[in-house]
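A quick write-up on the structure given underneath.
Apart from one protein chain that is not included, each protein chain of the complex appears where it belongs.
Letters A, B and C mark the chains as written, and numbering starts fresh at 1 in each.
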Amino acid sequence: MSRIISAHYGKANIPVMKIERGLQRHEVFQAVVSVDTEGEGIVDAYTGGDNSAIVATDTMKNFVYALLLDYPITSIEALARHLGQAMLRRYTTMSRVTVAVEQVAWEPISFGRAGPEAVDRISFQRRGGATDEARAVVDRRSTAIESRLRNLTLLKTTDSAFSGYVIDPFTTLPETEDRVLATSLSGRWQVRDGDLDYCALRERVVEILLEVFVHLKSRSVQHLAHEMASTVLRECPEVLEIELNLPNLHCNLLDLSPFGLVNRDTVYVPTEAPHGDLYVTLAR
Amino acid sequence: MSRIISAHYGKANIPVMKIERGLQRHEVFQAVVSVDTEGEGIVDAYTGGDNSAIVATDTMKNFVYALLLDYPITSIEALARHLGQAMLRRYTTMSRVTVAVEQVAWEPISFGRAGPEAVDRISFQRRGGATDEARAVVDRRSTAIESRLRNLTLLKTTDSAFSGYVIDPFTTLPETEDRVLATSLSGRWQVRDGDLDYCALRERVVEILLEVFVHLKSRSVQHLAHEMASTVLRECPEVLEIELNLPNLHCNLLDLSPFGLVNRDTVYVPTEAPHGDLYVTLAR
Amino acid sequence: MSRIISAHYGKANIPVMKIERGLQRHEVFQAVVSVDTEGEGIVDAYTGGDNSAIVATDTMKNFVYALLLDYPITSIEALARHLGQAMLRRYTTMSRVTVAVEQVAWEPISFGRAGPEAVDRISFQRRGGATDEARAVVDRRSTAIESRLRNLTLLKTTDSAFSGYVIDPFTTLPETEDRVLATSLSGRWQVRDGDLDYCALRERVVEILLEVFVHLKSRSVQHLAHEMASTVLRECPEVLEIELNLPNLHCNLLDLSPFGLVNRDTVYVPTEAPHGDLYVTLAR
Partner (left out) sequence: MSRIISAHYGKANIPVMKIERGLQRHEVFQAVVSVDTEGEGIVDAYTGGDNSAIVATDTMKNFVYALLLDYPITSIEALARHLGQAMLRRYTTMSRVTVAVEQVAWEPISFGRAGPEAVDRISFQRRGGATDEARAVVDRRSTAIESRLRNLTLLKTTDSAFSGYVIDPFTTLPETEDRVLATSLSGRWQVRDGDLDYCALRERVVEILLEVFVHLKSRSVQHLAHEMASTVLRECPEVLEIELNLPNLHCNLLDLSPFGLVNRDTVYVPTEAPHGDLYVTLAR
């Protein structure tokens, strides 16, 4: 009467930390790892309560910690792939493993002065700003790697327009050739599986997003989003596909005329809800 | 060099409230509405900055509020469909509209006593528990309706087992025939588009989920999830497909023997992270 | 050069769960416990790094779990007092212990039908609505007990006015004799230390808050808050002092006249920020 379209399970939100104690400097890696698995035998646990192919999620957690001990971390992308491939090799009942690694980033504490003590070697400060995440989907034939970025929050005080749109009886928004534009960009991009420097690639993608944001005189957030995504594809051959999400965090110029004041592009009300929201996905 | 796979935009998180002032009783409806739109002309705004087919998200917001005034709300499902169909009718450049309605539920304040004043007619209390949401995806040919439920948090003190799973060198979890099971169930189910009582259908689905939770002696959370989903499909012909997500909110029996105490199924440590996580999707 | 005004420490956010397995019915108690301690010897750890009077917060956590095993829980207030007094008795370097118990409430799953299976004996659903918390501050001479309530969210569709306030050049809010009033009430009240039924007292206080909300034709949120607090003091001799906080969750009537529509007290925009905020503290 009913058939299974999809059935998968795993361990979510495994907190991990690894410290490399070099002579010159210690390195701290912290992340939240999630593992998700699929497989034919697993289905029997769903339909009949037969657990013989089920790997307990507690076991998955132990496996992740054990693997972390000896693996030299070079990027969250490579780590996600390594965990996924190792799990698939070990557990034959699994046909597909998805691993997500969300970094909790630390940077060495530095002081604004010269000399050998300007950057400390054992003390760290949590890095603010956008969150980095990587995902690897590994099955018996292939590996797909995706880099993600969450909440890169940006604002531009000029060089953004929004005009020429549909005017109908429900339209009260005035057209403008010059507005304040704020967004909290999130994105994901598929990258080639290979011997890549995923950290350098991520840095390059973020730099491109910032450069387009800085330089484009945008006609709309849609225009900006498409230019960001297409520039990444043009400049980074390792990126196969990219999706961007740009909420429009409206900053509304305030009317102070009821109080006898002229507010010339000075005082704004930044709002959170409701907000415009926009997605674009580009491929080659 | 790059091609658009997907491009859509809309207004997210529009807060709405409607009060019906009946003679016997007032009714309060509150929700957060999100609208998302697609269309061929819209693509030109992305690729070239031509906004002539763009309906400003501010206009969408105005349209939602205006529609709300005269529409008699019977369910969040019917409201989502109504908003989507009305928007598609009005704006010819749109080819698809998705509307999400997440209810902020109120219930009349009631007192634990008899008499006409036991339930107040103008005063309300926010209803706790799970969150109800509905989505309608409307295009020029069809309408798809989905009901959603988020965070129905449940616990069972016995009648749950987990044993017979893979034992390998990374397994430290002991098998058990009797454990505490806690979960915060979320789900979504596609329902037939028609002249249905979507409220009654939602109530029936939730009742089935609770009944299976109460009565099944489960062999695993997977077993429980499948039994819940398949029972909904069996009992509710209006449901076309259903996806359930059951995180396993582990409640670990605490070892108090270091303190000379015997903890016989009494004191537990409820944990939030990491947690087992599980998805199943069934169709007819 | 500097002197210590205050120094205290403890363990925060200890998750606890206790299950009582009665023949007729199981009972689930879940809470988050926090412990905070002060004492003269403790100061030496601060000033000179001498830990000889320091009880590790990990030890405090163990102590809480161990105490929970045999203690019959009657209310979160009595539990907070019990934990505080036991800790003070055991650890002589402590001069004051503060214990906070925030309940995570469960209620038996019930079905809307008659018969013995209408309420299940081993299955529970998380109770929504306001959060209950209790605090006990215990020193060598006395015990102070405080009950707290967080986010009792209420709405009234009529019988609330706000007029006669200061009108000056910065005033744009129109006076009204009939508005929608919404608030998310939080409060704390000191209760007598003794052999009280703290659960029944809490229920009575909440019932009074609801009754005043339902029946008062308020002139302002200030008026409502004062009437609530003074009625609790009048009706409950065990309450020594009470503080209430009522944010004003504005629900603004929407102007739909730009779209040719007349919105007669029907469609509102509920807003979260900014909001009016109001505190009152009453004692006998």
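Keep this in mind: a contact is a pair of C-beta atoms (placed from the backbone, for glycine too) under 8 Å apart; a residue touches a chain by one contact, two chains touch by 3 or more.
The shown structure was predicted, so the numbers you read here are calculated from the model rather than taken from an experiment.
Peer 1: Quick check: which displayed chains does the absent chain contact?
Peer 2: A, B, C
Peer 1: Looking beyond the chains shown, say which of A:Ile5, A:Ile167 or A:Val269 touches the absent one.
Peer 2: Spelled out, the listed residue whose C-beta touches the missing chain is A:Val269.
Peer 1: Residues of subunit B in contact with the chain that isn't shown?
Peer 2: Against the missing chain, subunit B presents residues 169-170, 172, 258-260, 272-273.
Peer 1: For the chain that got dropped from the picture, name the residues of subunit A it touches.
Peer 2: 15-21, 26, 28, 30, 62, 65-66, 68-69, 104, 106, 109, 111, 120, 122-129, 152-159, 180, 184, 207, 210-211, 213-214, 251, 254, 256, 258-259, 261, 263, 265-272
Peer 1: Of the residues in subunit C, which ones touch the absent chain?
Peer 2: Touch with the absent chain occurs at residues 1-15, 32, 34, 36, 42, 45-59, 61-63, 66, 90-91, 93, 162-166, 168, 170-173, 218-223, 225-226, 229-230, 233-234, 241, 243, 247-248, 272-284.
Just so it is clear, only the chains that are shown with their structure count from here on.
Peer 1: If you average the Cα atoms of subunit B and of subunit C to get two centres, how far apart are those centres in Å?
Peer 2: Whole-Å distance between the two chain centres: 28.
Peer 1: Express in whole angstrom the distance between the two chain centres, defined as the mean CA positions of subunit A and subunit C.
Peer 2: 37
Peer 1: Quick check on subunit B: which residues sit in contact with 2+ other chains?
Peer 2: Residues 15, 62, 66, 272 of subunit B each touch two or more of the other chains.
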